[in-house]
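Just one protein chain is left out here, and the rest sit where they should.
The letters A and B name the chains in turn, as written, and every chain counts its residues from 1.
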Amino acid sequence: MLRPLDAFDWRRKKVEYTYRFKEFRYILRQIKRSPLTIVGIGIIMLFFLTVLFAEWIALYPEDYHAVHMESVFQRPCLDHPFGTDDMGRDIFSRVVMGSRISIMVGCVVVFISFAIGVPLGMIAGYAGGKVSEFIMRVADMFMSIPYLLMALAVAAILGPNLRNAMIAISIPWWPIYARLARAQTLTIKNELYVWSAKAIGASEFRIIFKHLLPNCLAPLIVQSSIQFGQAILTAAALGFIGIGAPPPSPEWGLMVSTGRSYMPDKWWLTFFPGMAIFVTTLGFNLFGDGMRDVLDPRLRR
Amino acid sequence: MDRPIIEINELSTYFFTYEGVVKALERVDLMIWPNEIFGLVGETGCGKSVTALSIMKLIPSPPGKIVSGRILLDGEDLMPKNEKEMFRIRGEKIAMIFQDPMTCLNPVKKIGETMSEVILIHLRVSKKEALNIAAKSLEETEMPDPFFVLKQYPHELSGGMRQRVMIATALSLRPKLLIADEPTTALDVTIQAQILRLLKRLNGTFETSILLITHNLGVVAQLCHRVGVMYAGNIVEVGSVEDIFENPMHPYTLGLISAIPKFDENRERLKGIEGYVPNLINPPMGCRFHPRCRFCMEKCRTLKPPCKHGKKGHTVACHLS
Partner (left out) sequence: MSSLLNRTAISVENLVVGFRLRGFFLSEPRFLKAVDDISFEIGEGKTLGLVGESGCGKTTTGMAILRLVKAANGRILFRGRDLLTLSETEMKKLRRHLGVVFQDPFSSLNPRMMVEDILEEPFIIHGEDAGGDIRKRVETLLQLVGLSQDHIYRYPHEFSGGQRQRIGIARALALNPSFIVLDEPTSGLDVSVQAQILNLIHDLQERLNLSYLFISHDLSVIKYISYKVAVMYLGKIVEEGPTNEFFRNPCHPYSRALLSAIPTPSIKERKEPMVLEGKVPSIRNPPSGCRFHPRCPEKMERCREEEPKVIPIGPDHRVACFRSRR
């Protein structure tokens, strides 16, 4: 079904982008009304920049693994803004490098839960009846599993590493997306444009992907943002109890855990990674909440 | 009939939005006399609902604002009144009913509770007396079994019954003016006939004036004594119902009347009005209707048409007459 590119397509692209741009500007205006959302966006941008330029920002990038027993437990100072830990490694650099682990966790967990939950939710919403009941009950079952137990079980069977931790977190989380997707689908499937598409003879496939999905996305994106922050937090918790990233990786939760034994004298071992977790999660939460208000179609235009 | 119950002079209401200033009402003049049913007619976006909200001073304050004009209720200017004073006036002197009664009735409260709440705000009576007043009001709106209805929830009633509840609530305090904003648009035709008949009867019995806002010219013809036609925030023609239907002077009024499919005519082409309703942020210069007007002249493009007073209160805002 390839169509030859012609002059019209340029025009069309231009219009599409102008529309997107206008929508973007509208969203921007709405965002300006909520200072907290701006704070959230700021934090997230800072986070992404850190991830991108970790090697340049970190003062001692080699401290990912290296051991410098000669400079253990140094207080925060000019050379080591966050101090050093029990192996003499610069905490600032490790926090910065650890951001890459966090972003990976966030992306993987959100991706897996989204990829499982959204299609299932949409199918449940669209099909209704017994199919919907079945899927939702399965979702309920999964959602009742405490993620901690799940993580412990997976760790016991497959080994305690980060990859397994991420899988373990995604499993009880996909139902959240499924519920949301189903609710959205239920709302939209009775819109007249869906009936029109059916009347023309559109296949179910086409209806779901071309008509339902694009109109469902807004709340799903909001949810993903909040889940991103939660994923980082959860991975940190798992790292804290030792079934996430293994030492010596600079995963933030692991760093907090290591520093626990040296509290409260050598507070900087726990404090800075903990703040990193807190601030990043906060950023995603603020952004997600803010976007929820902005994208609410009832407040449109 | 010494003075009008409502007199509006040069009322202008603007909405200040990001995209610009929406001039929803521009120098509107209107008079409603005691005991009459006044129909305010116009299409979407012409400003009739905004007029009603302005009279009640219920315009949401950012972004809207009544920028100029006077609203006289029985001789008293409402503009300088503060919210507390307006609070007393709303319900007691002026009451309003809306198009969709479902959104005005609290779904988790019984009808009796909702109605007596309104009564208790304005009258110093006991709860029991308030319920009695409510039941009496319902009776007056031809509701069968009023005491039973008081114990029901809104979703248990049909659309027509809910609208009766709204009318009963509005009239329970015997206001001088009832504003009805598209009260029958969402109802079936046979139910609409019931409600319209009810409104006519109530106007006769209680001598309440009614400001009936609608886009349905048929309703206006059957019910109203006087009619005002609005277009894009201006009043373009006012007159008695006979004047408007038998001798319409403004081209817009003419256009509206000829656009309606009628029973007595045989199937010929309907005459629509060309063009679209203008954007009120940048309305056309001069007469706001001129881009769509068949009789547009040079001066219509630049000069605002003056209000010409014809005989017996028939006013037109047009350069033609």
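What we mean here is this: contacts are C-beta pairs under 8 Å (C-beta built on N, C-alpha and C of every residue); 3 or more make two chains touch, one makes a residue touch a chain.
Please read all numbers here as calculations on a predicted model, not as lab measurements.
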item	value
Neighbouring shown chains of the undisplayed chain, as defined at the top	A, B
Given A:Met69, A:Ile157 or A:Ala199, the one touching the chain that is not displayed	A:Ala199
Among B:Pro4, B:Gly47, B:Gly160 or B:Pro305, residue touching the chain not depicted	B:Gly160
Touch residues of chain B, complete complex, unshown partner	43-44, 158, 160-161, 188-194, 196-197, 215-223, 241-242, 245-246, 255-257, 259-264, 267, 269-273, 276-277
Interface residues of chain A (partner: the chain not displayed)	1, 3-4, 6, 8, 11-12, 15-16, 19, 191-193, 195-203, 206, 210-211, 214-215, 301
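Here is the rule we use: only the chains that are shown with their structure count from here on.
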item	value
Between chain B and chain A, distance of the C-alpha-averaged centres to the nearest whole Å	52
